[in-house]
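With one protein chain withheld, the remaining protein chains of the complex are depicted in position.
Let's turn to chain A:
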């Protein structure tokens, strides 16, 4: 079983592979020119009472990039799960390559060339990149793993994709961006006719995103169909041939990307008009709330950093993945260990930070990875939201919880943040990305806080939810809080911040204020640092 599919080219280098695919596709296209690669008709899917998909139609042509666009909970994830065989639709027909498909399983989907790249990684943390790439389709000789061959093919594939990835590294030693690259490589290992990408750039740097786009262009020219889920307008503009808008599990419209406008798409998606993505924030810098002097972390990810943030303004930190920007604010909050340097919160020296003390001093941290560090998925929203405030007398006295007060407070907060549906007893695991972020934001409202550290605040959430996060920051700043935003998404951090630090290789490369805050300047400060580093 393990070795047979490979004999058919399951693990050949993709270039050769795709050429093979191309010839086959051409034959098919010649015989049935009008048939799309993937044709879904009237697909419905129900989960215990909730209708996730309601008679969806979708066509994806060979060589086309088809964007699925919609808010969280619109049914995009369910739809790509149906296409990739994770669960069967309740009704509707499914044609792939002209054939009607029944009883699709993930294995079968891969065999016929449907290859999904999910946001939640399908990688096994304790295995190496290479072992993960070949998982379930290992190359064997007489039942014995042929590791040299697999190593060779893995390296060839990674080189071909231009990823900076070591096949022998364990997944849990990799950054999120590198995990994403491994995930994409895994999807492209084998015969691919339809590639599904679910927010693939969420944790990639600009450069890696560029590489991915080149790759996508190459796949398109080789007649591979792509389903692409993204909330980023810029990507949709750059890549899409057609866009299908979903809302509340229903197909709203399929448009040609070339003739549609951003406003039109967002309006279709939300069912309302959104003028501006980034709110206009009035910054009124006041006193220094966070000050960091010569801070160096124990693991060396941040070195000799001087940095301050004032109340009444948003301080941004931009930088490439792995530049130490997340580690810096995590150190302030007390999750990363420092080796030297001074941290001051509101002029008081803050030695040996721990999350508990940080909260007591009014510092809150919103982690980038809401699943790993944010929420206890098996517990209800209420418990997750009140977690950071339980040491307060408002929630507990003498170690005994005040449940009624907790319920009323959290219900009020989640109502204010417009949690949909507004049931705070649901488990956090049942929520989509945007709602999970709302639960995280809700934590901030349970206690008096003055400093807010946001780590990649808009990763994995849709436009509507992003807007709410930005509005939330605006309210914080305008009521006099100090907000620090760390983001790999340049437009976001440029638009939100009043002062912007650029970090590179663990150091502050530049501090930009006012009109200096341009994409050009940020990029050039990466570049300048790079040059000096290489010269040195």
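In the analysis below, a contact is a pair of C-beta atoms (placed from the backbone, for glycine too) under 8 Å apart; a residue touches a chain by one contact, two chains touch by 3 or more; residues count from 1.
Basically, contacts and distances are computed from a predicted model.
Undergrad: Under which of the names "Monosaccharide ABC transporter membrane protein (CUT2 family)", "Hydrogenase expression/formation protein HypE", "NADH-quinone oxidoreductase subunit M" or "Anti-sigma factor antagonist" is the non-displayed chain listed in UniProt?
TA: The correct option from "Monosaccharide ABC transporter membrane protein (CUT2 family)", "Hydrogenase expression/formation protein HypE", "NADH-quinone oxidoreductase subunit M" or "Anti-sigma factor antagonist" is "Monosaccharide ABC transporter membrane protein (CUT2 family)", the UniProt name of the unshown chain.
Undergrad: Thinking of the whole complex, not just what is shown, which of A:383, A:462 or A:489 touches the missing chain?
TA: Per the contact definition at the top, the residue touching the missing chain is A:383.
Undergrad: Touch as defined at the start, partner being the missing chain; which of A:156, A:257, A:288 or A:335 qualifies?
TA: A:335
Undergrad: Considering the complete complex, identify which of A:110, A:211, A:251 or A:443 is in touch with the unshown chain.
TA: Going through A:110, A:211, A:251 or A:443 one by one, A:443 is the residue touching the chain not shown.
Undergrad: Of the residues A:144, A:348 or A:404, I need the one that contacts the missing chain.
TA: With A:144, A:348 or A:404 as choices, the missing chain is touched by A:404.
Undergrad: Even though one chain is hidden, which residues of chain A still touch it in the full complex?
TA: Residue positions of chain A that touch the missing chain: 47-48, 50, 52, 73, 77-78, 87, 333, 335, 354-356, 358-360, 365, 367, 372-379, 383-384, 387-388, 390-391, 396, 399-401, 403-404, 407-408, 411-412, 420-421, 423, 425, 429-432, 435, 443.
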